[in-house]
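Data first, discussion second: the structure below is written as structure tokens.
Only a single protein chain was left out; the remaining protein chains are all shown in position.
Let's turn to chain A:
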Amino acid sequence: MSVLSVDEAATERAAVRAHLRAAEADCLLLYRLLPAVPGWSGAASWAFGLRLAELRARVAAAHAALAAAEAAL
């Protein structure tokens, strides 16, 4: 079993935090890539909107989990 010094542990945490922040920034990009609900009419547009809402919810869940993980480090 290896034991890290206080400095080494702080460096590791900073590296992990940097990775998490990069992943959080990716989430912002993913929000922007979500297509707008197009102007199609009727059920097709409604169904497409529902599917997009599911994708948006997944981005939001991942984003929230990353932010909470960073805070808990």
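Here, a residue touches a chain if its C-beta (ideal position, glycine included) is under 8 Å from a C-beta of that chain, and two chains touch if they have at least 3 such contacts; residues count from 1.
Everything that follows uses one rule, which is that contacts and distances are computed from a predicted model.
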Self-check item: Absent chain [UniProt protein name; select from "NitT/TauT family transport system permease protein", "Extracellular solute-binding protein", "Alpha/beta hydrolase" or "NADH-quinone oxidoreductase subunit N"]
Solution: "Alpha/beta hydrolase"
Practice problem: With the missing chain put back, which residues of chain A would touch it? List them for me. | Solution: 4, 12, 16, 19-20, 22-23, 26-27, 29-30, 33-36, 38-40, 44, 48, 51-52, 54-55, 58-59, 61-63, 65-66, 68-70, 72-73
